[in-house]
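See below for the structure under consideration.
For this depiction, one protein chain was excluded, whereas all remaining protein chains were kept in their positions.
Chain nomenclature is as follows: A and B, assigned in order of appearance, with residue numbering initiated at 1 for each chain independently.
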Amino acid sequence: MSADTNHMLLRIEGLFKRFEEHVVLDGATLDVPRGSLVSVLGRSGAGKSVLLKCLADVVRPDQGTILFDGKPLGIGDAAARAEFRRRCSFLFQSNALFDSLSALENVALPLEQTTDLSDAEIGERSLEALRQLELDAHKDRYPSELSGGMQKRLALARAIVTRPELVLFDEPTAGLDPLRRNAVFAMIAKYQRQFGFTALVVTHDLTEALIASDRVALLDKGRMCFEGTPAEFSASSEPMVCDFRDSAEALGRSLAAIRRGEALNSEDS
Amino acid sequence: MKQSKLELFVGAFVLLGLAAVVYLTVKLGAGSMIGGDTYMIEARFTNAGGLNAGSSVMLAGVPVGRVESIHVDATDYSAMVTLRVQAGLKLPTDTMASIKTTGLIGDKYVALAPGADETYLDSGARITMTESSVDIESLIGKMAFGSVEKGQDEKEHVP
Partner (left out) sequence: MLRTVGRHTLSIVHDLGDFTLFTGRAFRSAVGSRRLGKRIVRAGFEQGVRCLPVILIVGLFTGLVLGLQGYYVLNRFGSESLLGTLVSLSLVRELGPVLAALMLVGQAGSALAAELGIQRNTEQIAALETMGVSSHAYLVAPRLIAALLVYPMQTALFIAVGLWGGSLSGSLLLGLESGVYWSSVERAVESPDVRECFTKAATFGLLTIALCAYYGFNAHRCSSATGARAVSASTTRAVVLSSIVVLAADYVITSFLV
């Protein structure tokens, strides 16, 4: 057990949260091994985003413990929270880029505000992060002047510039077309290996998650009804998993149709 | 906008703003009060109506100081006016102080008329010869109605 906790970077136990009468998280649990890419699946409204927001301290859970690197994150424990924030980054669904700052300034901001590095070091490290995400040619452009995919990469650059151990992704593929979804997951998997951070992705895109993740978990009505490897997920006979998987197959069919449609469109034009 | 350009603009604004602040505090705020050392003298008036702390003190029409404070002397119910006068100006002991008005309805000020004595007023000394403010209302009343009493009688009838 203790050896187990050691290689778990993040461990969530019995997380409970209700908004007035509505129970959103009902004893959710999750283990995130160090260096892995873990996807939390679930349909919309299953409590995925709230789970992530509890981690980011945007929402306060009513009950439950969060262990980060073996140490509990008390709800009001400012020092532990500050430590957690320093070692963890959060990628918003909407990217939450600072629209009045250029790409380079966006990436430099967390370094400027939370570290004592000199201006030269900050410039160097920010540019390095942009270069790694192939955005260095656009460093002086504003977020609104970048394409959706570039914005996502810029948000990732801003998240990794502080060299975090854990990056939390909130629905990184929401609202994207299937091709872009693949690209985003490929990007997460690629940089996760390249930079060696641990990634926790909340998504409802089953196909991509199963291919890219080391582990998947399925959240339903505030509880984890499955946790395991993608292979175990595919083989599981758990009713909720079957439901989700079958609906995903239906989704897969329609995706294929959309893809064919796109191919036709591009031939037309 | 680039940070350096921004700083340039803000710097220019701050210089301009500071200039205006300094103009307001130094040129206007200090009023016509002459800088440097000052000393106090006192003057007793039977009526100091219309005079305020901060009113001008003039000599030959030139501002030479300010009224520092006004209070009632409890022993004889007269108005005790403390004047702050610039230090370089030595006033003979028989200087006369009178309360006058700029124009018909203007501010009241203290006019000093120096005498011919060989000795001068020290700090805290008292001017003995004073002339109180003229009561404009009663003057007008006298001019309009011949006498104050008659004026009051008339008031009863004329709305």
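We take it that a contact is a pair of C-beta atoms (placed from the backbone, for glycine too) under 8 Å apart; a residue touches a chain by one contact, two chains touch by 3 or more.
For clarity, every value in this text was computed on a predicted model and none was experimentally measured.
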**Q.** Identified contact with the non-displayed chain, of A:E112, A:D243 or A:E262
**A.** A:E112
Q | chain A residues that touch the omitted chain in the full complex | A | 56-58, 82, 85-86, 89-90, 92, 94, 96-100, 109-110, 112-114, 116, 162
Q: Since one chain isn't shown, list which residues of chain B touch it in the complete complex.
A: 1, 3, 6-7, 9-10, 12-14, 16-18, 20-21, 23-25, 27-32, 54, 56, 63, 103-106
